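Here the complex is missing one protein chain, while the rest keep their positions.
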Amino acid sequence: MSHRWGMAVDLDRCTGCEACVTACRAENNVPTVGPEQAARGRAINWIRVERYYEGEFPDVRVKFRPVLCQQCDAAPCEPVCPTYASHHTEEGLNAQVYNRCIGTRYCANACPYNVRFFDFANPVWDKPLHLQLNPDVSVREVGVMEKCTFCVQRINEGKTRAKAEGREVRDGEIKPACAQACPTTAIVFGDLNDPESEVSRLSHSPRGSKLLEDLGTKPKITYLR
Amino acid sequence: MNLETKNKINDDLLRPVLHTSPWFYVIVLVLGGIIVAGLGSWMYQMSHGLVVAGIKWPVYWAFYITNFVFWIGISHAGTLISAILRLVNATWRRPVTRCAEVITVFALMIGALFPIIHLGRPWLAFYLMPYPSERGIWPNFRSPLVWDFFAISTYLTGSTLFLFLPTIPDFALMRDRTTGLRQRIYGMLSLGWQGTTKQWHRLESAMQIMAIAIVPVAVSVHTIVSFDFSMSPVPMWHSTVFGPYFVAGAIFSGIAALIVAMAVLRKVLHLEEYLHPVHFHNLGKLLLTMSLLWAYFTFVERLTVWYGNAPAEMAVFWETQTGSYAPLFWTMVFCNFVIPLPLLGIRRLRTITGTVVASSLIVVGMWLERFLIIVPSLAMKNLPYSWGFYRPQPVEIMITIATFAAMAFLYVLFSKFVPIISIWELKVGAHPRRVLTPQEEEEAQELWRVRP
Amino acid sequence: MDRRQFIKATALTGTSATLASCGNPEYHLIRFIPEEALTPGIAVLKPSVCPLCSAGCGLSVRVIEGEAEVIRKNQLGVTKMGLAKKLEGDPAHPVNQGRLCARGQAAIQVTYHPDRLGHPLKRTGARFTGQFQELTWDEALSELISKLDSLAMANDQKSLAFLTRPQRGLRSDLVAEFASRFGAPEPIAFEFFSDDVLRRANALSFGKEQLPTFDFAESRYVIAFGADFLGTWNSPVSQSIGYGQMRQGRPGVRGKFIQVESRMSQTGANADEWVPMKPGLDGVLALGLAHVIMKAGLRRPEAAGGAGTLIEGWAGGLAGYSPEEVEKQTGVAASRSERLAKEFADQRPAVALIGGAPLAQTNGLFSALAVNALNALVGSIETPGGIFFTPQGRVAQTRSIDKVADSNIQLLLIDGANPVFATPPAWKVRETLMKIPFIVSFGNFLDETSTLADLVLPDHSFLESWVDSRPESGAKTAVASVAGPVMRPLHDTRAMPDVLLEVGRKLKKPLSPALPWQTFEEMIRSSEKSPAVIDRRYSGAARTVNFIAPQFDGDAGEYPFHFLPYPSAAPQRICPGCRNYRIRSRARCGAAGWRSIRRRPQDCRLVREILWRSHRARVLCGFPRLCRRGLRPM
Partner (left out) sequence: MKAVYALYADPDSAQLAVDSLRREGVAERSITVISSEPFEEYEFSRRDKPTWIFWLATAGGAVGLVLAYLLASTTQRLWPLVTGGMPIVAMWPNLIIMFELTMLGAIIVTVITLLITARLPTTRSKLYDPEVSSGKILVGVENAPDDSIEKLKQTLRATGGEVNAG
């Protein structure tokens, strides 16, 4: 059975602690650009926690929403890429092939979620910070776009392990770094093609909705409110 | 027309080519210096990455794409106008066509540079071309950028040929009037042109077909440039009006640029006898039409957004209307409509000075229009948390200035080496017409009366 | 027993580590020794313990073979070694259950930080100038030994002091043991946001002098008074796991959560109701709720048991705490406190908690006792959905930092504490430390306190050394975690416990009879049998506590502005001193102010960029720039 990876994010559980953000950076070799450049909008965050305020003091409510690549089925970012750097894999992931990318940044403009990031400069890791780099994830050079991959290296590893052990991938066995770190289990990852999986169950929850659903991008992330 | 007149035309129009004033060198040096500074900025940007530019998350397109759209728009000055005028057989077009077509070719070249300048990895720009390479993959024909590649290539090829073909007889003339190396170069460029009746006939037929073919290409080019934006689900980009809006805007800015260029040529090269007030007058009328058309499109675009009241679009709408982009927006409206309307609409004001003032404002206004289409929408996409603000950086400003200098530079060089007014077409214009309306008669006489 | 056998043995005991044998609440014992041989490209998960706060979360460190430049025998070379790549939560650990917070995720950079010290250092310039000179370990140790010896010679052992982070485990046991065997007073544990007041209140109310553990997962109603329990307070990961369960973990049940505080914390941002009130009056509101509950007859005053008797006027139904009176004092509307009280009593199980800012007030003990009594009133002590106390082992005795000024300290040893940074200048910690003739720091970085040191003996990072932890809270069962190094050291550093043991052996009057182990590893192995669980009962005399209005200690100007956590709150002025720190007024930043806003470098390399992201147009964050080389003059 082919997989179709998806995610459910329970906003009621999310506390905005940003553990997912930090875990993602550590897992995916997301470069840090330094405070000056970050202040100028060059920071890269494959996942971010958006914070919205409601109401006037003292009746203030805060909403947190982790936003990462929604891995849309009808992704606006893909067809606009002239070099097929951005395309859809058989398992429904929006793949980004860094080697093909020439840096038109068109995909980032087309993306309504603003979850695609551009490498404005070559990443720098002061020694010995480079020892921390994850060898399973390529380091992106200057001038390419990068974005959340649903930790595709973990997906591949999980599938390989399951295959070596002669079994199907178990639900919950594969977890992206964000879902793994999340202290409140707000992020659940799994196979949408498996009707028994936790993520399938949550995706059909009446509390569920998709981000900017009316744009017709068919995201694979369901937000539960 | 007698031989003396013909020779005077020859002499007048060849004078800029055959005699060089010291000012020429000064201008070339100054413009060349600015271009070198621009190239240096580009090299600096390439070596450091786009980190030196002002673009940022989420405003990933800004000055460079503005310049791209702007210059492609300017390119609609020449070939399109020249082709239309050729097709409708407007006699007054003859001194105008070449200086217009030159704008097209150079503006296209400059415009086509910007998608490369703005790339993250410009050295890989050839990935856009379909050719067998070790990469083993060809471009994605669903991408508007690939459409751009094909459209601009076609338009550039077409308009270069459209410029070159009618210049062949003038190259032949130059070949006859020069000696030595220059004669050999012009001889090569003239392709051995004799001027037999058969050649003239074939040239005229070819130009008719070219004119027919180039008009839809020109329209398609700017429509496709507008597709770069309207294909994305970005607030105020995703609009069906963008195709015609961009084409109208392109012709609008193109005519304005043409008027400015003509006025400069007229003064600098002393072409007062060939570029008459009536040319400015007629182009002014055309410009007025386009100004009204532009205002109409802008109104339609804004009205539909306002009436539709979609939240994401309204954020951008109000930001341009009353927010931080409002000064730019209203400057644009003044430059493109409010001031040009009386200048071009009142016959007494539609003088050379009047049209040039209006055109200069329109060039500025149309640049702002491109900027205002691109930046506010990107800065304020759907999720408010990700809103940003854009400020240009020195590199972007320098490269922008350098391309204006490059345009002037190329124009100066071209007018130095090629007669900027088509000599043979000018002469043909003086022939008695087989069927002339009284008005055309009057027009022709006014045009070809050589002043004492 | 060689290593491999040890692994097998510990693996067995480790998996069945819920030591049911003791009869006492089980110890969850986790101890491992890393494998030496790695297959290139294949990740191995090795256990460790997160050292960044006292929650003691279990780590599962992804180790992959790589090439690193390391120093061995004073020589720099490249070697193939296992390198920690990522920290993940240990799924088997009872505290964090496979989860990890943002700080824990970033903890890996303690090891790889470019500014980490790689050699022992000796101060050459004046204190606080950051002028140091490298020296060998032999020289450094002999210097420390001679200082200790001369103290012993002068019979002045009492003037040795040890300043540590608050920690519970063998490491702190060793430090305490070293101090007491040498003849010095007990170590000073420094933590700025200390929870000592809450420990004392719990001791008075329930006889347990420790921080509580909350069973949010079973709770239906939570009122938190100032406790940032989803952010950094107590055991945040464990509490977040419970919080998630409380919200959406039970079909058809969604727990309600009220946060009472004066400044909206990250926890407050998640509350269903955020109740702002005047600072320092949390206890008044808690008693106001108790008043309503008792007056409405929802519970009788006796239900609160011993906790209630500590409060003046409790038996009489707290006549002075009517909702109207509470509104007058705290600013919380009477109708609101009445409604909250009824909800709190109706929804079972319900729990109230207090922590953070309210306890830092001068009347913190009163507030904590009031909240404890409120919990006792609704019967939330040691029942599902209520407060629990993690069974504890022996805890080394420590004393508080204000003792530093009183005692005549000749030699100060500092392990991982940075009070100069963390305390307000009004406390004059820096001035006090400046007076001490000789300071030895075991710090990895030249932070504000280490720059005062005369001798710096850099410690291994936690990934390079044996670590252990006995968390005070966060699990209903007792927990002790022990883990070996997951990678070999990158620098010429030595583990602080090993240094202490070596120094103890080499003194003129050796401590080795009492501390017989050669290394910390040996000490851990010898203590393989878990220490007995001690049910700590507080034996102090209890008397009733009355409400006292909170007082402010010292002039407001003595507490300079520390840190702006929410960028949107930052006004738009750039500090002229540091150029990119946006502050309220020029007067509040400056050379002195600048140092106080600097953070410990190891905390934030990853975190700071996240906060730095400018998320609204033209609103930039005020996160301080880190000084890359410790102490570059600003």
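A few points about this structure:
In this document, chain identifiers A, B and C correspond to the written order of the chains, with residue numbering beginning at 1 in each.
Note that a residue touches a chain if its C-beta (ideal position, glycine included) is under 8 Å from a C-beta of that chain, and two chains touch if they have at least 3 such contacts.
As the structure is a computational prediction, the values presented were derived from the model and not from experiment.
Across the complete structure, the visible chains that the omitted chain touches are A, B.
In the complete complex, the residue from B:Leu31, B:Ile74, B:Ala107 or B:Leu173 that touches the missing chain is B:Leu173.
Listed residues B:Thr20, B:Ser133, B:Thr157 or B:Thr240: the one in touch with the omitted chain is B:Thr157.
The chain that is not drawn here is touched, among residues B:Met46, B:Ile84, B:Ala125 or B:Leu203, by B:Leu203. Among A:Ala19, A:Ala38 or A:Cys81, only A:Cys81 touches the chain that is left out of the view. The omitted chain makes contact with chain B at the following residues, 2-3, 6-7, 10, 130, 137-143, 146-147, 150-151, 153-154, 157-158, 161, 165, 168-169, 172-173, 176-177, 188, 191-206, 209-210, 213-214, 216-217, 220, 224, 227, 424, 427-428, 431-434. By the touch criterion stated above, the residues of chain A touching the omitted chain are 73-81, 84, 86-88, 218.
Keep in mind that, in the parts below, only the chains that are shown with their structure count from here on.
At the far end from chain A, in terms of centres built from Cα atoms, lies B. Annotation: 43 Å between the Cα-based centres of chain A and chain B. The residues of chain A that reach two or more other chains are 41, 43, 48, 50-51, listed in rising order.
Residue positions of chain C with contacts to 2 or more other chains are 614-615.
Chain contact summary for the complex, chain A toward chain B: residues 37, 40-43, 48, 50-52, 65, 67, 76, 79-84, 87, 100-106, 108-110, 112-114, 117-122, 142-145, 211-212, 215-217. Interface of chain C with chain A (complex): residues 41, 43, 64, 66, 68-69, 83-89, 96, 98-106, 108-109, 112-114, 230-231, 236-237, 240-241, 243-245, 247-249, 254, 264, 266-267, 269-270, 274, 276, 490, 580, 605-610, 612-615, 620-621, 623, 625. If you check the complex, the residues on chain B that touch chain A are 48-51, 55-61, 115, 118-122, 124-125, 127-128, 135, 137, 139-140, 142-146, 149, 228, 231-234, 378, 381-386, 388.
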